[in-house]
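First the structure, then my questions, so here it is.
With one protein chain removed, the remaining protein chains of the complex are shown where they sit.
Here the chain labels run A and B in written order, and each chain numbers its own residues starting at 1.
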Amino acid sequence: MQDNKTLESPPEVQFAGVSRWLKENLFSSLSSSILTVLSIAAVVSVFRAIIGFFISPEREWTAVTYNLQLYMVQAYPESDFIRVWITVGLLIFLLGLSWGFNSLKEKVIIKEWCDGLLKGISSFLFIVLIAPTSVDVEGTTVEVFSNNTRYICLAVGVGLILTVYLLRKTYPKNEIVRDRISFLYLSLLVGSIWIIKVPTVTFTSSNERVDPDPFLPLANTTTIPWTIIFGFMIFAYLIGSFLKAKGKNSMSRLILSSWVLAPLVIVSWIYRKPDFGMSNILTLDIPIAVTFSILGILAIRTLNSEKIVPYQRYITYGMLVLSIVIFFLPVLRQLKILFFITWLLVSVAPTIANSKESAKNLSIVWSVTVFILVLLMRGASSESLIVVPGSSIYGGFTLTWLIAFFGIAISFPFGVILALGRTSKLPVIRIICTAVIELVRSVPFITWLFFWKRYAHTLST
Amino acid sequence: MSIIKSVDVKKWYGDFQALKGISMDVAEGEVLVIAGPSGSGKSTFIRCINRLEQHQDGQIFVDGIELTNDLKNIEAIRSEVGMVFQSFNLFPHLTVLQNITLAPIWVRKKSKTEAEEKAMELLERVGIPEQADKFPGQLSGGQQQRVAIARALAMEPKIMLFDEPTSALDPEMIKEVLDVMKELAKSGMTMIVVTHEMGFAKEVADRVMLFDDGQLVEENTPEEFFNNPKSDRTKLFLSQIL
Partner (left out) sequence: MKFNKAFWRDVRFLKWAGQIAFLLFIFNLISNFVSQAIENLNATNLPFSWRFLGTTPGVLISEGFVTYPESGLQALQVGMANMLRIAISGIFVATILGTVIGVARLSKNWVVQRSSSGLVETVRNIPLLVQIFFWQAVILSFPRPEEIDRGEMIFDISAKGIAFPWLDAQETSWLFGVWFILSFIAARRIFKWRVSVMESEGREAYPGIASFITFIAWNVGGWFGGYKAVGVIGFVASLLSDGFELLPRIGIQSLIIFIGFYYSYKYISKEIKRTRSAENRGILTDDDIFKIIMAGLLVLILAIGLFLPFGITISDFLVGDEPFFKADWGIPQFLDGVQNRLNWELTGEPFTLSYPEIIQAGQSKFSRYSPDVGKVMSVGYFATWMGVIIYTSVFISEVVRSGIMAVAKGQSEAGLSLGLKRSTLLRLIVLPQALRIMLPPMGNQYLNLAKNTSLGIAVAFPEIVAVGQTIYNQEGQTVAVFLIWMAFYSTVSLVLSSIINYYNRKMKMVER
C-alpha cells in the first residue's frame, strides 16, 4: 500500500494544461488580466519600434560590415595579418586547452536541451511575427522586411520547432555532454561564415558607389583562418581532456601561467614584429640568462646550508641594497630588473626551498622565468618593424582587450594595497588611502580621462 | 466536537510527496504532540492548518470552516490560530510591545491603550514584563521565543500551533520556554506541538502522534506511546531519540 502512495503524482501535474497555466500565470485575477493585456501590448509595440529602429535603412549598417577590419585591428598593415591570426589562434588554442582540461563533462538531458531550444526558437518566431514591414524614413515609407522574407523565416522557424519537438519525443531520457552542444553551436557559427552574405560597399570602375549595396560572401581571408582556428580549438580541447584523463594535475599551473604569459608574448613579440637582431640574443641575452639562472641555482643551494642560515637576513638586505644601487647605475635595463628579481628569489628561497625536492623545483622555475623574462624584454625593447600611419599599432578591438587585460592585472594588486591601507592601524596611511579612494571614486571616470590626457600633454610640451 | 479535522490531506513539492494522506482530528482543549524524524512532514502538516502551505488534496476543517482558496476564510482562520515558529520570526524593527500589539490593532481593530494593557498582561504571563521596550535583537533566544508566544496569544486564538519551538535554543533556555507552554496547556488551550522534547510530551500531552515519510504511523496516549508502542517504527524512533 505504501508503494502505491509513493507513486502517486501531484494533482497539478496530472491535470496540467495550457488553460490551467494561463489561468494561474496570466489571468489569476481581474487586475492581473488587465496587467497581462497591457504589458503584452507594451512589449509588442516597444519591440516593433526597436526592431524598426534597428533595421531602418537610416542606420547604415553597411558602415559596420564594410569597416569591420577597422573595428578589429584599425590600421594594422594587411601584409602582416598573419600576426593577428597567430594572436587569435594562440588565445583560442589556450581557451580550448583549458576548456578541455577543466571541463566538468556535465551531461544534459536531451529533453531539457530541447526545451531551451524551443524557447529560443519561439522567441525568434515572436520577433519575426511582430517585426514591422515598413518604416518611415524622413516622411517616406520604406519596406524593410518584406512579407516573403517573413514567410521564409516563419517556415524555417516552424521547421526547426518540429525537428526539435521530434528529437524531444524520440530521445526523451537520453543524455548528451554539454561541451558537445557548445561545439555544435560553434561549428554552426563557423559553418555560417562560409554561407552568409553581408551587405558591402562596392564601387564601379568610375569610382561611383553601387546602390543598393550588394550582398557578398565573406572573403576567404576571413573564413579560412577561422575554420583552421576552430580546428585548433577542437584539437586543444582533445589534448586538454586527454591530459586531464591522464591525471596530469600539474598541467593546471602550466595552463594558468600560459594565460598570464600569452598577452605579454603577444605584446612583445607577435604583434610588434620586433627588430631584435639574432646577434643580440646570442651574445647578450643568452649569456645573461645563463649567468643569472646559475647564480639563482647557486643561491638556492647555498642559502639553505647550515653555515649560511644565520646570515640569511643580511644577505637579503645586502641584495636589496645592491639592486637599488644597480637600478640607478647606467647599465642595461635587463640587468636592473634581473637584480630585483634575484633579490625576490633570495628573500623567498629559504622558506620555499626547504627540501631537496622543492629546491629542485624552484631551480627549474627560476631558470625558465629568467629565460622568458630576458626574451620578453628583448622583444619589448626592440624597434617595431610594423609601420602604422598616424597611430599606434594597437587599435580597435585589439586595444580593447589589451587595455582590459592589463587594466585588470595592474588595478587588482593596486586595489588590494589600497584596501589594506584603508584598514591599516596607522592613521597617516589609513587617512591617505581613504582620501585617495574617496577622491578618485567620487569624480566621474571621464574627468580622469581628461585629467591624464592633459597631464601627459603638459609633460610632453 | 473536534475543533480541527483533516481528511486524507496530501501535499507535493514538485514530484516529491510530502504528505501522503493524513486523517486526524483534535478535540477542543486537547494537547497534541507530533513527533517524528526530520523530513517526515510534521512541520508541513501543521503549516497546512493555517495555510502557510497549501494542501493539494483532501480537506482540512478548522473550527468548522473548511480551508479553501477563499481569502476571507483564510484570514478568519489565521486570526483564530496562533503560531509559534522555530526561528521566532519576531519583527526586528519593532519593540517587543509593538510586536505584540501590532496584530490586535490592525486585525482586531482594538485601541492602542487596550492592546498595550493586554500585551503587558501577556508579558507578565510569560515572565518578561521588564523587556517591553527593548528590540528583539537585544533579547536572548529564550526570551524571544516567549515574546513570540505572547504575540500569538495577543490575538486570543482558540488554537495554538508550535513548530519545533525549542529546536533553535540553547539547552538552558529550553526550560523557560517549556514552562510557559506547560502553563498554557494547563489553562485549557488547544495546542498542537511539533517537538523533539519527549519529556514535555510525557508530562502534558493528551495524545502523541508519530509521523514518518509523510504518513501518520502511530497515534496513542503518552503512556502507551512511550511504554507500549504499537508499531515497530515507533520503537525504532524511541530507541534513537531517548
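The definition used in the following text is that a residue touches a chain if its C-beta (ideal position, glycine included) is under 8 Å from a C-beta of that chain, and two chains touch if they have at least 3 such contacts.
If you're wondering where the values come from, they're calculated on a predicted model, not measured in any experiment.
Q: Which residue from B:Trp12, B:Phe45, B:Phe85 or B:Phe200 sits in contact with the chain not drawn here?
A: Considering the complete complex, B:Phe85 is the one touching the chain left out.
Q: Please identify which residue in B:Val7, B:Leu52 or B:Leu238 touches the non-displayed chain.
A: The one listed residue touching the chain not shown is B:Leu52.
Q: Which residue, B:Asp70, B:Glu114 or B:Glu223, contacts the hidden chain when the whole complex is considered?
A: Considering all chains, including the one not shown, the answer is B:Glu114.
Q: Have a look at B:Ile22, B:Val62, B:Ile128 or B:Ala152 and name the one touching the chain we're not showing.
A: For the chain that is not drawn, the touching residue is B:Ala152.
Q: Quick one: which of A:Asn148, A:Thr170 or A:Thr447 touches the chain that's been left out?
A: Reading the full complex, the residue touching the unseen chain is A:Thr447.
Q: If the hidden chain were put back, which residues of chain B would touch it?
A: Given the touch definition above, chain B has residues 50, 52, 75-76, 78-79, 81-83, 85, 87, 89-93, 102-103, 105-107, 109-114, 134-135, 137-139, 148, 151-152, 155 touching the missing chain.
Q: Please give every residue of chain A in contact with the chain that is not shown.
A: Considering the whole complex, chain A reaches the absent chain at 25-26, 28, 32, 35-36, 39-40, 42-43, 53, 56, 58, 138-139, 426-429, 431-432, 438-439, 441-447, 450-451, 454-455, 458-459, 461.
Keep this in mind: only the chains that are shown with their structure count from here on.
Q: Cα centroid separation between chain A and chain B, in whole Å?
A: Chain centres of chain A and chain B, defined by C-alpha means, are spaced 56 Å apart.
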